[in-house]
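Our next item is chain A:
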Amino acid sequence: MKFSYFPGCTLKAEAGRSGETAISAAGALGVEVTELDQWQCCGAVYPLARDEIATKLSAVRALIDAKRAGLPLLTLCSACHHVIKRVNRDMAEDSDVRDRVNSYVAPEVPYGGETKVVHFLEMLRDHVGFDSVAKRVTAPLAGQRVAAYYGCMLLRPSSAMGFDDPENPSIMEGLIAAIGAEPVLYPQRNECCGGYLAIENKGAAKRRASEVVRSAAEHGADCIATTCPLCLYNLTENGAAGTMPVYDLTALLANALGLHVEPSSGCAAVCSVCSERNSAHAC
Partner candidate 1 sequence: MTKIGVFVCWCGSNIAATVDVDAVSEAIKAAPGVVFATNYQYMCSEGGQAAIRSAVAEHGLTGVVVCSCSPRMHEATFRKAAAGAGVNPYMVEIANIREQCSWIHKDKAEATAKAIALARAAVAKLNLDRPLTAPETPVTKRALVIGGGIAGIQTALDVADAGYEVDVVEKSPTIGGKMAMLDKTFPTLDCAACILTPKMVDAAAHEKITLYTYSEVEKVSGFVGNFTVDIKKRARSVSVDRCTGCGVCSEKCPSKRAKSEFDQGLRERSAIYIPFAQAIPNVPVIDRDTCLKFQTGKCGLCEKVCPSHAVDYSQEDEVITKQYGAIVAATGFKPIGLERFDEYAYSRSPDVVTSLEFERLCNAAGPTKGHLVRPSDGKEPKTVVFVQCVGSREASGIGAMKGKPYCSKICCMYTAKHAMLLREKYPDSEAYVFYIDVRTPGKNFDEFYRRAAEEYGVHYIKGMVGKVCDEGNGRLTVRASDLIENRQLLIDADMVVLAAAVEPDPSARALATLLTASMDTNDFFTEAHPKLRPVESPTAGVFLSGMCQGPKDIPDTVAQAGAAAAKVIGLLSKDRLVGNPCVASCDETLCNGCSACERVCPYGAISYETKTVVDRGAKDERRVASVNEALCQGCGACTVTCPSGAMDLRGFTGRQIMAEVDAICR
Partner candidate 2 sequence: MPVESAFQPKIAAFCCNWCSYAGADLAGSSRLSYPADVKIIRVPCSCRVNPLFILRAFQRGADGVIICGCHPGDCHYTSGNYFARRRAALLFSMLDYLGVESGRTRVEWVSAAEGQKFAATMNDFAKTVASLGKCRRIGDLRCRTSES
């Protein structure tokens, strides 16, 4: 299994190691991941204005590079995934956007949405298989009650993302079960963490993130796991305030696979203690 990989700015910068963690976990599962030679920021937010072209260009460049490599494009960050997948859909279905972007980017062959955009979780579920993941787990997280946090961007709008049931998703719970932990279902798992409001209106972001953490706690979660760096930040900094550990799910995976991930610095809390099967392990 081979994939082109779009890391995105966040996973290259402060949460850098979490990107590497995910890639090494993929390697351990027999997936070969090649980072795109050159890539630019995905644009961070999908431009909702239909006539907006400029902010879609860098996503298209990444898609074209993946098409040249003849590989599906793997993404890890929810925002990158959201932007690239939706831009790809525009390129496939909206002839107006397609024509304008192609005339601007001028690739050797016009791009029409041919690249398949795959999120890391989808890769695990559909290409590796959660059963195979479970078989390779050497340090299962037994006894851990893990609340998956999806946030918004992976799931919505479901018609564009086609990722999972937008109101009752199961993909993260599938992975949590595969690495030996017990998934916790709670109603706030697909409600917003506060997103970029954290810059503009910290109070509002705090209220939102705290609501997510409260809901997870009330349903008996020991910790929250997510794959989105922004959610990770908001839940950790604005929601949990030390009351509930929030992890990058791929780091939990890496630990379960016995890769002994080092704790990440700053906001991106990555657990290293899980391999010791210790349930109380605030980083």
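Going forward, contacts are C-beta pairs under 8 Å (C-beta built on N, C-alpha and C of every residue); 3 or more make two chains touch, one makes a residue touch a chain; residues count from 1.
Basis for inclusion: all candidates are chains of the complex that A comes from, given by their letters.
Note that the structure is predicted; figures quoted are calculated from it, not measured.
Undergrad: For chain A, which of 1 or 2 is the touching one in this complex?
TA: So the candidate in touch with chain A would be 1.
Undergrad: Can you name the residues of chain A that touch candidate 1 in the complex?
TA: 157-160, 165, 167-168, 185-188, 191, 215, 218-220
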